[in-house]
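Note that one protein chain is taken out, while the other chains of the complex remain in position.
Letters A, B and C mark the chains in the order given here, with residues in each chain numbered from 1 onward.
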């Protein structure tokens, strides 16, 4: 931690700043510049994290030296982490596609969708049983019945299941059905929920919040990991900006930035990022080119009748085309796909 | 709902669009323009809310005519709603200040703070027992003990208590202690939590999410109201933008926009919006000038030792000054304060 | 300047970093922390401004100690600067309102508008002769004829004239007619234009760019000042964010932040910030409450026939009401108005 003092800081203020730091067990080094005096804090920076340094008289700015996350950091684990999903792993050589409908709408539609995406190379089945919807009047999902359907279709197709959990009270229930627990963008800083999924051992797919920085996302992963669950997959799904041409702004650069900052697997959700069927393929190809470990794609037997996200869901032929287009890019990236 | 079709839409596509709308029980009116054909949808627009119109072939754009919220809308209740808080109401003539520490750190600090803010005109006591913190390594609050302390201090000072609830499992507990339940910015789209606080009758203080539009905020209020709890107070607390000079960007214009769009009371949180002690007063004065019904202000006996938000907490003399500065602006606005 | 090195920086890299700094005439101080090594740079920080420190091997982060602007900084001039406008000054005790139409549409409309705003307390007349329009097909202003009309109306009413200059080739021309040169938001980083208005002695009204930080705005002012023209008035007029309820997001907190960071006068433009007639008054009151030195308000004899910005222009009775509403807030702020 480095403290920059205000112009004209008094010796008394400077003394007080040093005492405050030293009271936390760190040492200080004062450096008198031409215009500003700087106080370097030497020792365990974490002890200063809870000290409101900016509220101490005479302090103008505070520069943190260390990242606020640890377990999620590349510093902690130089080797990339791989996380199992059915017969494959996320974070390894293979680019893994997880596909399926936004919502589980029924047994038949899920089964045909699972079969179709399986046939074209998907390695996991996504589908929401509990749905976070902006309006209370929209379809909220089938709930536990949706989970049962997901489990049945897993039996039939062999595809592992990724589904969202929205409520601390449902974590155990959802974990008993799902292979991977999804935390949605709107819950990325629902710290109670993060803590709770950190206490089960199911892998967690953590979607980036719409206004979350890369650091916020890694701190959210740290919540889960600090509770004992190291199996976190990060998902870039677009952020909220002034742009109106797409549903969200796909922050593609977050993919290589995350691959540099963390050892955790990173996947992309081109469906939510673009919000439009026509953008799913270009965004998927780009995500793979930028180093993504996998994709999360919405697929529906008949998008125009979907109860949610129909405008961004691929139908089966479109998914087939996506997977065919993807292959040469996966190979160009020196990776494999199913 | 108005549907704009793509250039060169075929008669078959047009027929299909009309059939899709009419199947939902609405009538259609086709208007052939020079460059585009437009399909007006006449009838109950809500029935189209779940139809992914953009995924229908030939559709280029969809324009919604009605707002997606109802109970929260001015259309629903032309009269402004007032919500009780102790001896006063929010949404009436009085500009109501709710003050207190970010976190309840202990019995003594809360008591002296409550007494100090009470003496200077606060009408409610804020203080967090359960704290949403970006880092899992930060102080997470005293939990139920914090709630007990809040209740005790209410007994001693008469100040009603506003405190945050973060977890669906705690709603009943927090409601048994608090006079008003705060939903934090990070939980504004935690729909499970919104639903749960909609099922109790305690008033709810709903803080705007960092990337929430005004419409998102009103839809979040709608969640609570649609469950049967009409007592929602909205809080502007700054949004996330590219700006770096302040912790958040205080969206002042949201105050008059909300007062126009909804009958619910609107308060401002100048502490989080600015993130700095020096900004609390100018932002408070501005909020009142723009029509806010109240303020939520962080106050701490010794901000530089606060376990959270010290850099934006006022000490007692600063709070006193704020309240003194506020009075002429409250009067200029034709309102009253304690 | 403080340099944080990467974990595992080698002694050779460290030596090279120090040599690079010392080659610029500064001294270095190395501080070996537990996790990171820090290099403090002591001396004239400006000499490092052009050195791409982040491109030096081993460097992880660079923290600047000094602000990159000087002449615009409070450090440079503790006393607030006042800038003359007709019979009054901006930056003094008086809250100064400058009003008029978006575009000068003709002699008569300008004259009646000037008379109306003058009668209600405006101290300056705004009006565009050269108009920056998003579409090439929109009305582009009357050009020099508009300037002549502005000058005539100044003669008739005594109101000093503020008008926009868009092109380096027009600076001399516009300066020969106007009392204050406006730089529009879209030209805030048109560095050629900033340089050119820095070479005349007319005061400059510099509007904040839609994506400009407070620091960017002050650097733009620095461009003008560094050429020899110290008379710069800063204008907050809203920034671009994800919000859709208003044309721009009025960054109210920028007003007190600017008043703290710079000695230059700060005004607000509630018309562009809100983009709507109904928001002009609440935003104006709030701007004054937050410390603004003046307001820039669009007024038109018949807004619904205006060639530009009609939706945000007040008519005469509305302007009258605004000025009447403003007075008690100006007084609450301990200031005066005409």
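Going forward, contacts are C-beta pairs under 8 Å (C-beta built on N, C-alpha and C of every residue); 3 or more make two chains touch, one makes a residue touch a chain.
The model shown is predicted, which means the values in this text are computed figures rather than measured ones.
When the whole complex is taken into account, which chains on show are touched by the absent chain?
Taking every chain of the complex into account, the missing one touches A, B, C.
Which of A:127, A:198, A:274 or A:303 touches the chain that is not shown?
In the complete complex, the chain left out is touched by residue A:274.
Thinking of the whole complex, not just what is shown, which of B:19, B:44, B:108 or B:145 touches the missing chain?
Reading the full complex, the residue touching the unseen chain is B:44.
Which one, A:86, A:106, A:143 or A:243, makes contact with the chain that was left out?
Hidden-chain contact among the options goes to A:243.
Which one, C:46, C:108, C:145 or C:172, makes contact with the chain that was left out?
Answer from the full complex: C:46 touches the omitted chain.
Which parts of chain C face the unshown chain closely enough to count as touching?
20, 46, 49-56, 68-69, 132-139, 166-169, 186-187, 189-193, 195, 209-211, 216, 219, 222-223, 226-227, 239-240, 276-277, 303-304, 306-313
What is the set of chain B residues that contact the non-displayed chain in the whole complex?
2, 4, 7, 29, 31, 33-36, 38, 40, 42-45, 61, 63, 65-66, 75, 240-242
Identify the residues of chain A touching the omitted chain, counting contacts across the whole complex.
211, 213-215, 239, 241-246, 249-257, 260, 273-274, 278-279, 282-283, 285-291, 328-329, 331-333
Quick note on the criterion: only the chains that are shown with their structure count from here on.
Using the definition of touching given at the top, classify the network of chains in this structure as line, ring, star, complete or other.
Shape of the chain contacts: complete, all pairs touching.
Average the CA atoms of each chain to get its centre, and name the chain whose centre is farthest from that of chain C.
Result for the farthest chain: A.
Using mean Cα positions, find the chain sitting nearest the overall protein centre.
The most central chain, going by mean C-alpha position, is B.
Can you check how far apart chain A and chain C are, centre to centre, with Cα atoms defining each centre and the answer in Å?
Their C-alpha centroids are separated by 38 Å.
Which integer distance in Å separates the CA centroid of chain A from that of chain B?
26
Quick one: which residues in chain B touch 2 or more of the other chains?
211, 239
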